[in-house]
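After this line comes subunit A, so read on.
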Amino acid sequence: MLLELDGITVAFGGLTAVGDVTFSMAKGDVLGLVGPNGAGKTTLFNAVSGLVRPTRGTARFNGHDLVSMPIHARARAGIGRAFQVPQPMHELTVRENLMVASRFATGRVDKERIEEILDLLKLGHKAESDAATSLALTEQKALEVGKALATNPKLLMLDEVLAGLETAGKRAFMHTLAEVKQRYGIALLIIEHDIETITRLCPRVVVLNFGRLIAEGSPDLVFNDPEVIRSYTGGEAA
Partner candidate 1 sequence: AEFKIGAEIPLSGNLARVGTAMNEGIQVAAEMFNKKSGKHSVKIITMDDESSPAKAVGAVEKLAADGVVAYTGGYGSNIIGPASEAAEKLGKVYVTSGGVASELTKRNLKTFFRINSSEGYARALMGMFNKQGVKSVAVVYSTKEATEEVAKMLQSGLGPQGVKVTMHAFDPATNDFKPIIHKIKLQDRPDAIAMIGYENDYVGILRAAKVLKPDIKTIAGVWSLATAKMAAEFPDLMENVSGTSTLSYPAEFTTPEAKEFAETYQKMFNKAPDYLGIFGYVQSKLLFEAVARAADTGTVDKGGIATEMRKTLSDTVIGKVRFDESGDNPEFTHRMGQHQAGKVVLVWPSDAATGTMKYPAVPW
Partner candidate 2 sequence: MAKLLEIEDLRAGYGSINVLWDLSLTIEEGKLTCILGPNGGGKTTLLRAIMGLVKTGAGRVLYQGADRTNAATWDMVADGIAMIPEGRMVFRDMSVADNLMMGAFPKKCRKNAARNLKMAYDMFPRLYERRDQLAGALSGGEAQMLAMGRGLMEEPKLILVDEPSLGLAPVVVDEVMGILDRLRHEGLTIVLVEQNTNKALKIADHVYLVRGGKVVLSETASSVDLGHLHDLYFARDTLNEQ
């Protein structure tokens, strides 16, 4: 197994943002993570990438215990992550953002791969722009994905990177993701609110509500689950 989460719980004071979540992913898996706003999806990502410490539970990546691993070591171990609220590295250009990611996660600056990523994400024309101040929201999201890709991950965690994209852009991006998966053979863990996107991309979906895992399975299955419909989709079919 690539990623194994067992009983992960994250509490902030009295609030249990993630409660006792258990699931796992194999190499090359594509898994969708959905749920209502505030269900705990981003917090779960935080727990996997090391930004919050789980109150309880264990997490393993490639057989190694994650919980005691520092953030940077997780990146080097192969966990790449795109933030929901884009966090470009300030004061660096778009290309330098990718250079740092490549250098520190893999040990060397992989120039070829960086060009490839710029190209793939259509960021070429912004390569020399200041990453923090001169990108439209969607470009910032693309850069998020780019940074994660540059770390040469085994698992790529994407937090609503397609939100805000126009329909055509979304299609193109999904294409890109499929290509990425194909080319680099990485597993994807995707948070997305757009049901169509999830259905197209993910053969398997996990649904959270109030921090708890309430459904798991194929999109067809979970999006027809009454509880999921009530709390999340509101009856909108895929």
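Just so we're on the same page, a contact is a pair of C-beta atoms (placed from the backbone, for glycine too) under 8 Å apart; a residue touches a chain by one contact, two chains touch by 3 or more; residues count from 1.
These made the cut because all candidates are chains of the complex that A comes from, given by their letters.
Every value quoted in this text rests on a predicted model; they were computed, and no experiment measured them.
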Touching candidate for subunit A, same complex, options 1 or 2: 2
Of all residues in subunit A, those that touch candidate 2 in their complex: 12, 35-39, 41-43, 84-85, 122, 133-134, 136-139, 160, 163-169, 172, 193, 195, 231-234, 236
